[in-house]
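A single protein chain has been omitted; all remaining protein chains appear in their positions.
Up next is subunit A:
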Amino acid sequence: MEDQNKTTTQALCYHCGEDLPAIKYQAGDKDFCCAGCMAVFKILSENNLCNYYVYNNNPGQQFKNELHLEYLDEPKIIDQLLDYKHESSSIITFYIPAIHCSSCIWLLEHLYKINPAIFSSRIDFLKKQVTISFNHDEISLRQLVETLGQIGYEPLISLQDVVQEHSSSVDKALVLKIAVAGFLMGNVMLFSFPEYFGLSGFEKQFQSLFGWLNLTFAIPAAFYCGRDYFTSAITSLKHRHINLDTPLALIIAVLFLRTAFEILFSTGPGFADTLTGLVFLLLMGKWLKQRTYHHISFDRDYRSYFPIAVTTLQNGKEKPVSINEIKIGDRLWIRNGELVPADAILMKGEAWMDMSFVTGESDPVHKVLGEIIYAGGRQTSEAIELEVIKPVSQSYLTGLWNNDNYKNNTEKQNFNDTVAKYFSLGVFLIAFAATGYWLLQNDSHKAWAAFTAVIIVACPCVLALSTPFTLSAILSVFDKKGFYVKNTDAVEELSKCDTLIFDKTGTLTSNEHAEIGFSGTISGEEKIIVGSLLRNSIHPLSRHILKTLNVDRFYSISDYKEVVGKGLTAKINNHSIYAGHLSMLPMAVKSASESGVHIVIDHVYKGCFDIKQQWRSGLAQLILKLSKFKLLVLSGDTDKDRWMLDTIFTEKTTIRFRQSPHQKLDAVLKLQQGGNKVMMLGDGLNDAGALKQSNFGIALTDNINNFTPGCDAILKGSALNYLPDFIQLSKDGLKIIKTSFAIAIAYNCIGIYFAVQGTLYPLVAAVLMPISTVTIISFTTMATRWFARKNKLI
């Protein structure tokens, strides 16, 4: 067994766990897949940090390209990034996507061993954040980031770090309110016990003491903990519509007024226990609803795609400038692999733009001098010079993102709010009818008692509780299966969808498991020549092809030249060899595929390595299961895969190719205008518009740490096959909510029976309300589990 383990570990890189190439790097008795991994290992071992490898096998990440961090020397940018700065120490928080296991925590918390100028570092594992405090006199921010980069933990510094919105403070206030409400409820319950058991009759003096104490506790419950309900009710009334908070605010007010009245005039014990209990439970429900999943940030917008700084040329000198400060007319210097942050005109250099963010097409597009390059393009060739023609905020990409067509801000009317309207009306009708009846009987005391009692008993707290409890139980089921939904409201939207739109690339096909195929003929000897050439390049394509070639010896080469993003050329054993893009080749070649890596040896065309996208497994069964929905495929790609799509989808399915982001967005809009509820499944930013506009947008991704555009849910590629079950469970969830309403109404009928007679005692209310609440919560929890099991999701 041990031997077996050894052989498997030996075949993998000691640092990152990748398969070893035929010629491996060695340090001591450890094998590495590349120089980068070996370099990280050397740094760690020199600093006595090899415990890193003790906690997990192969915990490292493969080494990335070099970093351009000049902008981190700009004091203006540093100030925007730092959390805290004082005399010689600074504190900064980085988002590091590479954090994935306990070894990462161990290493990043021992940074002080690598550089003594780092005082301490703390990790928040779920948020993938590290907070570092360091001496900025001894180590600059740039050096700090470089140190992190050297050990394979390059922080991702994007514009969003600078323009942070502090949204978490809302949650904090809510938790404090819950704490206060819990404290109040506990104490009020304690002081109400004598009343429940009729003890206060013996000790009159305590009855009034407890009454006054209860009233004191009711004040913060109503005006601190319940304040949000009042503000929400007032705003909704101003807009002339009733939401669920309106009756809730009314009940809190009635409970408080009646308690105050009864205590002040010593006419009864009041309803302080009901009031505090109600507020506590309502806030709990609210908290459940707000609790979204922190390990995924849904709120990333276009800003998170952009770096925070870009190099500009001022009088021929490179100067990093914060993106916010870019003006029209600035000269930008965009290197290989960098994003163009604003629409600009090409002034100098060869531009090969990867526009996959914008159009979905990942083959680089050639741009000539004077052409406009839209924001979002990634340069894949040499460095170029651009002149900005539009500021970042007005560029094509941000325009697409903030398109006016997008969902307006009026909140989606959810089931709760619809019911709340009729519910409130019904309660008022009964309350006024009861009051009117008792007034006609000339019993004003009972009229007043009946009015308040009806409103108290007909509390819509079930409405406020059953929905968050059911939907968050469903969310946690989804979560375990790799389907991360933004919030509970989205689940309701999911259940209503009747039309599904698929994007092709990255959605129906998987980018992760792309296969490399070779069209043409190549001999064993030539393979070695190609391998010898490719192993000199760090381009991911070269590395992929090298792996598939699987050669075990290499020749020495001379005259090596690499045009980044286009190809390689060199002389090997008196053969001249080219590998790369068509336009790079020394002669015109007619080839079926324009993309791919073409090989020419001694001016003879040998063929081309092509990346074949792989269709996701189980796609045909999935589509069969989804046949009751209206299906569409909108692909930004060419129609080369039409035959494959035709075999998967039925004739009824609309399949369109060469769709621009705007066309996708329009298609969604058109369907929505036709009364359809649209679900959109897409991946990149090129679907962002459609994802955002659709009723339920799902971003499909193979790596959940990738950035995802504005969407309602993130779905792991491997969980795509569960999609019909997810939709079914969300529908069952709505059924559960409706059933719980029926139960609540049954309870309310009992309560109202006593209430209209004006004989509702606090004790009855105090018993009835918690019982109905507990019934509802346990019913929804159990029913959700039952349905989840039925849909085979647990």
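Going forward, a contact is a pair of C-beta atoms (placed from the backbone, for glycine too) under 8 Å apart; a residue touches a chain by one contact, two chains touch by 3 or more; residues count from 1.
Following the convention adopted for this analysis, contacts and distances are computed from a predicted model.
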Considering the UniProt annotation of the chain absent from this complex, which name among "siroheme decarboxylase", "Various polyols ABC transporter, permease component 1", "Polysulfide reductase NrfD" or "Cbb3-type cytochrome oxidase assembly protein CcoS" applies? "Cbb3-type cytochrome oxidase assembly protein CcoS"
Across A:16, A:78, A:96 or A:123, the one contacting the chain not displayed is A:123
Touch as defined at the start, partner being the missing chain; which of A:48, A:208 or A:550 qualifies? A:48
Full-complex contact with the absent chain, from A:213, A:373, A:420 or A:632: A:213
Across the whole complex, list the residues on subunit A that are touched by the chain not included here. 27-28, 41-42, 45-46, 48-51, 53-55, 102, 105-106, 109, 122-127, 172, 175-176, 179-180, 183, 186-187, 190-191, 203, 206, 209, 213
